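The excerpt is restricted to a subset of chains, each kept in its original location.
Letters A and B mark the chains as written, and numbering starts fresh at 1 in each.
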Amino acid sequence: MTSTTVRNRHDDALETDDEFRARLRTFLTGNHPGRRPKDPSERLAWRKAWLATLFDAGYAGPSWPREYGGMELSFARQVIYQEEYAKARVPGPLGTGLGIAAPTLIKYGTTEQKERFLRPMLRGDTVWAQGYSEPEAGSDLPALRTTARREGDEYVVNGQKVWNSAADLADIIFTLVRTGTRESRQQGITYLLIDAHAPGVTVRPLRDLTGDAHFCEIFFNDVRVPVSHRIGEENGGWPLVRTSLGHERAAGTMNQAAMYRRVLDELIELAHERRATADPLVRDRLADFEVRVRIMRYTGMRTISDIMAKGEPGPASSTSRLFTVTFEQDLHEFAVEMLGSHGVLGRHDPHAVQRGRWVWGFLRTRASTIGAGTAEIQRNTIAEQLLGLPRDPAMPPMVRSQ
Amino acid sequence: MTLTFTEEQEELRASLRRFLTDKSPSEAVRRWMEAEEGHDPALWRQMAEQLGLQGIALPEEYGGAGGGPVELGIVLEEMGRALLPSPFFATVALAGQALAASGDDAAKSRWLPGIAAGSLTATVAIAEESGSWRLEDVAATATTAPGGGWTVSGTKMFVIDGHTAGLLLVVARTGAGPGLFAVESDAAGMTRTRLDALDPTRRLGRIDLDGTPAVRVGPDGGADAAPAFLREALDLAVVALAAEQVGGAQACLDTAVEYAKIRVQFDRPIGSFQAIKHKCADMLLAVEAARSATYHAASVAAEGSAELPVAAALAGAYCSEACTHAAKENIQIHGGIGYTWEHDAHLYLKRAKSSEQLFGAPAAHRARLADLVGI
């Protein structure tokens, strides 16, 4: 463990990390797209325009290979990129393609598929949305029932997907479908890219407990998908799930830590304003959150250090998601309590504190321990994959990996 | 003291459960929580006319059934279970009990018969913009009017059904301390606004009073001393709320258990997994403990025992947390479906989290308990 600043071996000799940071910051602030439009379609156009600006100037895809328009940055620079991007408060990527589908395409796609799909995705010209979960296949994804029947050089897809974010904006839905028998579980799953505008695709917003629709349901009714839109082999889709580009998860941890650092600072400021910090019970809780938000950051740093030194993250990186979701639930619940009766006003009330963000966060973070694998499934996975505890003999083999 | 129910009380519970299952299923709850009225006026009349619920805990001489906190607790437990949107809590548990405890015969004669008959809705206004529920923190003022009587000025917040109630019992400060003042819905100088509450099944209002004519309520008529019945009325409200919370928590447990029996993941009902079993067992433990605290508090209240403040603080501290815990676990056990708007799980969570703050948060109840028992 040394105390000097890390100099990464992949650095471009012509520019120091600080110079890179400065250049990036200048670009992001200089080209900031301004206030977010209220009208949804204007907002979509505004976001697409920003992503195109970013791409055209060579500032998109920090981890992506240059051949697909990315920056192919060293890991240390990716971290700098994420930090500056978060600070600049510019719009993020559209849809969920970049984090999930792109790594899969890069790793498993044909040359033709990569050429065709990657650049438009990165530039924001096509928006991608995930279609994995189904009403009967949540934690148990291998139980999915959406079928794809081969007819010549097409698949005919039928079924329903749920909990799809950005599906209402999507041009392409990347999805898992069943091509094997109903009992085939992981062995009968195929990875397909489905044109969201194709006949038979219906996307419906799904109102969640916050009252908003952050997710959609997708219905496929005899949707015809060319075989060329299959990634990997037929019945070979399962291993493609959750491919990630090496270091991106660690950078994501740092991102989350930075975001919650800001959120906690705002909560502490609010506590001061409302003179709540005079209460030792409040102080003790806030200090506990301070401990945890800092640990979140240190774990991110430790993961990065491990990756750089050993090429792979240690066990801490696998527990950090559970650490974070517990933190965010606890934080919002405490915030609501701290605000007392004002805390339980809805966000449309003029008396609501900070437009009800805390109570909204309390509601929203109910999903933290449910989405993308419940906290229970995460604990199972940690126990089995990291600690090597034996499988439950009554579970089907090969549970979804994290 | 025994903590079980008489046959009549059990029958009251059973008939009310049938009534609410029939008249206030989920669809009705959702329809009325989104309606302007916030509740079903026809149901309100039926409750009064067929079941006499509004008068259940009121003296017979004012048209009530002569029951007490135990009977009221049964009714609220069932209403909490059904998540009934209704002015019942404000009218009966808050205003009705406050009037009945006031020792003010004139006030009782004037308003209790209307409450018992279901023709008058009412509420009590305590908290203000500070959000505190402590009587000592009340800032609204009452002053004697030149022509006799009183006027009240100030702003009241988080008043349950405050924007619709036919009668407002406002806690306001006189020179000698807080007192209770009755303001009728058409009184001059009053502005009422509905707040956007987290809980769509219980309306909250803001009331601005500016020299609004009022009638003082209390055993001493116009005398200027802080009346003890106000504290008692607040304790009775806390006990009533605890009963409602027990009902809500039980509903969450029941729903979670039912779902865990039928939801299949990994080729097994999820209720066969230890993680789900243990969550359900812990919910049952919390629900049963909350029940003990609540039945005890109701029984103490029925006896008119001096133990009421302790019993109420205890029930307030425990039941709020138990109910929120059950509501959160219910969502977690339901997974994705529990996160949807269509499933009722979130309505129970919103009710639970909001109720936690009514009349003081759990930590405030614990602090009061500590004072009372000499910790």
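Everything that follows uses one rule, which is that a contact is a pair of C-beta atoms (placed from the backbone, for glycine too) under 8 Å apart; a residue touches a chain by one contact, two chains touch by 3 or more.
Fair warning: this is a prediction, and the values are worked out from it, not measured in the lab.
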Complete complex composition as a label formula, though a single copy of each is shown: A x2, B x2
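Simple rule for what comes next: only the chains that are shown with their structure count from here on.
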Between chain B and chain A, distance of the C-alpha-averaged centres to the nearest whole Å: 42
Chain B-touching residues of chain A, taken from the complex the two chains share: 133, 135-136, 138-140, 143, 162-163, 206-209, 211, 281, 336-337, 339-349, 351-352, 359, 362-363, 366-367, 369-371, 374-376, 379, 394-396, 399
Touching residues on chain B, where the partner in the complex is chain A: 127, 129, 131-133, 157-158, 195-199, 204, 206, 264-268, 272-273, 275-276, 328, 331-332, 335-342, 345-346, 349-350, 353-354, 356-358, 361, 363
